[in-house]
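Quick one: the structure is below, questions incoming.
Complex shown without one protein chain; remaining protein chains in place.
Right after this comes subunit A.
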Amino acid sequence: MSIENTDTELVGDEVVGNLARAALFAALTGAFAYVSFPNPISPAPVTLQVLGVFLSGIFLGPLWGGVACGLYLLAGALGAPIFAGGAAGMGVLVGPTAGYLLSYPLAAAVIGGIVHGGRTPVEPGTVGLVRLVGGLALGTGVIYTIGVAGMMIVQNLGPVEAFLVGAAVFVPAELLKIAAAVGIVRSDVMTAA
């Protein structure tokens, strides 16, 4: 066995802190896949993965929020059971839900970019309601546009069919998640922390 380097090149403090938070948020998004609530409007249960994407963008900003979602995808592709229903593996990233999953880093970056108004993170509790809801709505739009497009390609469906299979029953629950995300950002517990 050979020794690769004799000098040690330390990772900067800022990167260490951000990497730790990004990895924890990726694990949180993965763990959210196991938290399902009965959906009052449709038979498909609500899982909180998308909420994890929202929160990554809001709390980590566009760059590290995107990194968190990228780590989530990479860990899932390499075998962490963190995709919907405890699935894992590279095949999921070319499966029916591939478009949704692959859109997460972009959606987190878009949400982070709008909420923080650029690349420098600000305190999420101080962001205006319109900006917050607008960012989350646009992020949801990104996820569903790429998700439905992915389903059209992977499953060879027309746009209407893909929308019915992959979006129609899930969209109402997203509104609840936006409401929950706004509640989280504005709650006293989070702003005091």
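Just so we're on the same page, contacts are C-beta pairs under 8 Å (C-beta built on N, C-alpha and C of every residue); 3 or more make two chains touch, one makes a residue touch a chain; residues count from 1.
By definition in this document, contacts and distances are computed from a predicted model.
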Absent chain [UniProt protein name; select from "Cobalt ABC transporter permease cbiq", "Pyruvate ferredoxin oxidoreductase", "Cytochrome C oxidase subunit II" or "Sulphur transport domain-containing protein"]: "Cobalt ABC transporter permease cbiq"
Going by the touch rule given at the top, which residues of subunit A touch the chain that is not shown? 1, 3-5, 7-11, 13, 15-17, 19-28, 30-32, 34-35, 37, 40, 46, 48, 51, 55, 59, 67, 70-72, 74-75, 78-92, 94-97, 151, 154-158, 161, 164-166, 176-177, 179-181, 183-184, 187, 189-190, 193
